[in-house]
Structure formats: C-alpha cells, structure tokens
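Complex shown without one protein chain; remaining protein chains in place.
After this line comes chain A, so read on.
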Amino acid sequence: MREFMQYVRNAFYGATGWNEDNSYKDLNVTARELIDFPLPRGIRLSLSSLATPHFATSYQLCNVGVVDGSISYLHSSVPLTAVPAQSDKIPLGALMRSYRGLHQLGTRGGAQWSWETEPQAGTTPQIPAVADMRPIPNKDKSSLLYGRLYLPQSLLEAMVIKRFSSALQVQMSAVSEQSLRNGGTMLSVVQYDKGKYGLEGLYSTDGGLLGLRGLYNFGGDASGTAANSQNGPGSQESAEKERIYGRFSVGGELYYGTLNKSGGMSLGARFATLPTHKGTPLTATLTINPLMGNINTTYAVLAKDFLAMATRMEFNVYSYESDWAVGLELWSNRRPAGFLLGADPSLHLESDEPEPPKKKDRSFRAKMEWRLDDPEPEPAKVEKPEGKTQEYLGVFKARLNSNLNLGLVWEGRVKSLIFSLGTGVDLHKLGEPFRSLGLEVQYSS
C-alpha cells in the first residue's frame, strides 16, 4: 500500500503530465512492486488530509516495540482539485495496484494521469481515461515541496520537485539525522524526458556520487509516432506496428563516487505490451551488471484483470550465486469480513435482488363481475450498472523467495478506513513461523 503522500505525489505527476515511467530507475518497477511489496510491521495509524487543493498533511503513529511517529506536509503549486483524497473515495488501484501499465508516450497534456485507474471488471484498466480535469495553464513551472519529521529520532526528510519546462524537472531530496555522516545527505536528480528517450543525472553529497541514467524507447508506439511524423499512415510500418503490440526500451546507468573512487554500472532492456494491446498484458525485463557479473530477469503478467503475477531470477556468473522470487496479486470484489459487516444497509440494498412481484388476488370488482383482472402492465426492466456493483474491495498479495520467506498481505477498504494486514513467514522454521506481523490503518479526508 502506498502512503498517502506518495499518492499525492503521483497525483502531482499526473496533474503536471510527467511520465514517471520513462526512467531507467523504474525499468522493472512492475515486477519489483509485485515481489518486494512492503510488509507492515507493528501497528501504524495514519491520518491524512488534502486540506486545500494545494496543501496536504499527514500524521503517522507507529508502534513497533517503541512508539514513534512522523508529521509530514506537502505543498503543490498545482491545484489538485480533482484528486479524490477521502479514504472512502480513493481508488484502491491507485493505492495498491502493483501492475503498472505503460503510459502513452509523447501525449503530455493530452492524456493526463487517470484517476480511474481503479480496475473495473470488464474494462481494461490500462486505457487511460480522458482526464476530467481542466487544463492547467502554468504546469510547466509547477513545483512541489514536501517535508517529513520523524519525531523521537529527529530525522527530517525534505523534497523539492521543480518543473522547469515540459521536459525538464529537478528533484532534490535530503535527509538530516544526527547519526548520519556529516549530519545528513542530499540527492539532486535532473530529469529530462523527451518521450522517446529519458535522461537523468544525479549527484549525491554522500561520497560525492555522480550518476547518469538513460532510457531509450523504440518499437510500438515509440516508433509509430516517428513513422506518423515522417510518412503518414497507411504505410508498411503501420502494418508492422499491428504485429508488435509492445514497446521496447533499453537503457543503462553509470555511477562514480568522486570521494571514494568507486563506481558501478548496469545495462537493461524491457519489453512491455502497450495499453492498446487486447491480449494479456505482460512486462519482461533483463538487466545485466557486467562489472559484477550479475544477470537479473523479471517477468510480470496480468493474467486476468484481478490476477497479476511476477517472477524474478538472478544469477551471478562470477560467484554462481542465484536467487529467485515469485509474487502474486489477487483482487477481490468480496466484502472483507462481510459476515461481520452484514448489517451494512447499503450493502444489503445493493446485493438484494428486487423482490419478485407477488401474485395478486383477484380484485373484488372482478369477482363481482365474474371476470379476470386486466393484465397489468409489465414492469420496466432495471438496467444494472455493471461497473458500479463489481467494484474491487480488497487485494491479497503474496510472495515467496529462495530463502523460503513467505510474505502475505491483505489490503482493503472497510467503510472509510483503508487497512493493510500483513505477516512474514519463514518456512524454514515452522516451529515459530511468524517473523513479523503488522497492521496499518489509514484514514484521509
């Protein structure tokens, strides 16, 4: 489950039309989220609010042995008016769905972040709905400020996102804490997104780390737009585009620590089906770290609308170490703990079939006149809105890795509270299997 502030941040990206997928960092984010989802630990209560369209607050109280908490504030220069922030209205998919379809390239301003990403039965969730927001005039100069203070530890997180043009964005994040070297660390990222390719340069004050990341898209819609611009529709390439239902991306990253004279690099490639693809959406990635001899492959598939699965395999050609992990996400439209909440009147009304009309007795007048009643007019059939009733109410996530560590999480909405209940199980020690147990409750208004 994403935190409320992350949800608002994503909403900001959506409102300003920033494609956060077009970064090498998020090459295999789909499989990562399906497998490495965070397990709740202890009890965590968060109370959040999007008080004004520009301002959001969030308070959190945790109890993992010790009680601590955090206070966070967020300011966005872009009004987030159309963002549903109430916890009974937030689309669960935006908070919980791991499988992330690709956004359309180069459609900035046209297709905004879809608030209707919540999957609905019978519809493909990847199709971005037409934005119901009015166009924002100054979104190219928008900015976001975010700060969070963890209280007993006095740890301060701060983040500034500043958009300079439609393609250029700067992100700066900083952490200040006493135990860290130099009292804290700061990371600046310059992001340049040109649709077909995306570039990132970063600098971290910790060790003077310099980094460069790049991603290049081709095939599918990426080449399609180029073809369209060059020689119009109806050519041979459009036929080829019909055959390939996905987009290829290749990229790489390079790091160099100026202070400790160390570095690292990796190369990666991805194939992902386009949202327009009618078949099973899938994403496959391959990353290679040639310095360390590490090969990492992931495969994620949205098998059904309510079921997503992912696998990851790692192998090191130098040390022959290997690792695998599988993850699964199962959406449910069942009411969670429905037997407890059976008295819910709205649910009762919704689920109840309309009563079959009772067979009426002959009326008194008809009896008097020795005739039958006139046939009554047929009742008009009520069309049931399919989408509304089959709303998903919860999701079950599971993962298993090569150490036989099993992670189980149920996330869902009960009334206007969003719950996340999870546990970690070590299958090696079946005597005391539960490694961790946690419950997260989130409420926002």
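Operating definition for what follows: a residue touches a chain if its C-beta (ideal position, glycine included) is under 8 Å from a C-beta of that chain, and two chains touch if they have at least 3 such contacts; residues count from 1.
The rule is simple: contacts and distances are computed from a predicted model.
Undergrad: The chain that is not shown, which UniProt protein name from "Cyclin C-terminal domain-containing protein", "tRNA (adenine(58)-N(1))-methyltransferase catalytic subunit TRMT61A", "ATP synthase subunit gamma" or "Mitochondrial distribution and morphology protein 34" does it carry?
TA: Going by its UniProt entry, the chain not pictured is "Mitochondrial distribution and morphology protein 34".
Undergrad: Touching the left-out chain: which of A:V175, A:L408, A:L421 or A:L439?
TA: Touches the omitted chain: A:V175.
Undergrad: With the missing chain put back, one of A:S48, A:T287 or A:Q442 would touch it. Which one?
TA: Only one listed residue reaches the unshown chain, and that is A:T287.
Undergrad: If the hidden chain were put back, which of A:S266, A:T283, A:S420 or A:S444 would touch it?
TA: Only one of A:S266, A:T283, A:S420 or A:S444 touches the chain omitted from view, namely A:S266.
Undergrad: In the full complex, which bits of chain A touch the chain not displayed? Write them out.
TA: So the residues of chain A touching the unseen chain are 24-25, 27-28, 155, 157, 159, 173-175, 177, 180, 185-187, 189, 202, 204, 206-207, 209, 211, 213, 253-255, 257, 260-266, 268, 287-289, 291-294, 296, 314, 316, 318-319, 321.
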